[in-house]
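Removed: one protein chain of the complex. Kept in place: all other protein chains.
What follows is chain A.
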Amino acid sequence: MGSTILIDDLETYIGQYGTHGAIQRLQFIASKTEQVALKTEATKLRLDLLKRTTNCKGYSSCYAELKELLEGSSTAVPPYDSVWVEATQGQASKLKDLYEQDLHQAKVTQIKDSIRTCHTQLTGLCTEQGDYAGALKYASKSREFCTEPQAVFSTCMTIIKLSALCRQYDDIQSFTSRAHHTPFKDEASQSKICAAYGLYYMATGKYKEASFSFAQVKQQDLGSTFSDVLCAQDIALYGVLCALASLDRNEVQSKLLDSASFQECLDLAPSIRDVALDFCNCRYAACLTSLERLKEGLLLDVHLHGQVADLCLQIRSRGIVQYFAPFISVSLHSMAEAFNTDVDGMQSEVASLVGKRQLDAKIDSHKKILHVRHANQRTATYKSAMRVSQEFANSTQALVLRMNLLKHDFGVHVVRQKK
């Protein structure tokens, strides 16, 4: 997807998502990008999409943004639809009154299911108006009135959707696990749960779990209800990035590339599939170059934005570690070539990896050669034994003294004046 965020493709890209998801992404792109053209395009598209909802506030503010952007340029500002705004506002407030009356009535009758339905109606209304926080409130209330597992599940899904729109990833986790524990689910629901889990893990930096979750998602099961959160291409993209950052080559091959269901997702995003294939076939230079090319686009992804730098760094270090694994010694020149950088850059990268103990090697900076470290087991064992015994002796001694202090009830205490 990443590279497809070009101005002409923006419409196709955004077309995969549901209205709300699209609005969220467009807003994010407009706020992060430096390119004015892209910004304008995103804002324009958002304005159109907002008109499909009843979000008048969003419409007005989006219009103001667009006006500011187009100021001074030759393009004409589209007309402001004040009739629509007024009509929608009126209708919305009427609907709200109506729904709240319904809710009141339902509460009087004390029929659980109708209370839940009223809450759901209000949730839908708030969502349409772009008030996701308010919608979340109604949705979590409606959960208390669920009587059937199906209802519980659908409420959880609504909450997950709304949390994703608000980017509250912690809530995603708790409600995904609730949804996961409701009985009588079909396979399609399982895919959604996995996708939601994956999103949560990725946002919190647990890439390994994230990649496993994404790998279990089946593309056709995701359906339209989940399109406000993730689309199949996202699954492929997120899954591959997380896997490259956390798994080794064999695992990437077996868990992702050889998995039939994930393959379908991958085929939708050929660019990221090539990255994964390059990585698995040890073509690190190609892999990292295309990753670098994708990076700009990735930074504009609403869920991925915070993780991109970390992910890319980890993929790179993983590549270096795996590249070095079969060698006893290797020239930094050839390594630099393989990773598309110069010798000095390579050396400092390797040095930082060694410093972090991810790479057990030593650098011969004079001859520019990287050697595997020959650890002297005997010395190391002796040293660690000495260290542990010293620590043990010290702490035991301190504790014996402390025990005696406690026995005497001795310590730094406030001196109480005797009355």
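Quick note on the criterion: contacts are C-beta pairs under 8 Å (C-beta built on N, C-alpha and C of every residue); 3 or more make two chains touch, one makes a residue touch a chain; residues count from 1.
Operating definition for what follows: contacts and distances are computed from a predicted model.
J.: As a check of understanding, state which of "COP9 signalosome complex subunit 3", "WD40 repeat-like protein", "Vacuolar protein sorting-associated protein 17" or "DNA-directed RNA polymerase II subunit RPB11" is the UniProt name of the chain not shown.
T.: Missing chain, per its UniProt entry: "COP9 signalosome complex subunit 3".
J.: Who touches the missing chain here, A:Ala87, A:Ala133, A:Ile328 or A:Ala398?
T.: Of all options in A:Ala87, A:Ala133, A:Ile328 or A:Ala398, contact with the hidden chain holds for A:Ala398.
J.: Looking beyond the chains shown, say which of A:Ser31, A:Ser254 or A:Ser365 touches the absent one.
T.: Considering all chains, including the one not shown, the answer is A:Ser365.
J.: Touching the absent chain: which residues on chain A qualify?
T.: Residues 351, 354-355, 362-367, 371, 376, 378-379, 382, 385-386, 389-390, 392-406, 408, 410-414 of chain A touch the chain absent from view.
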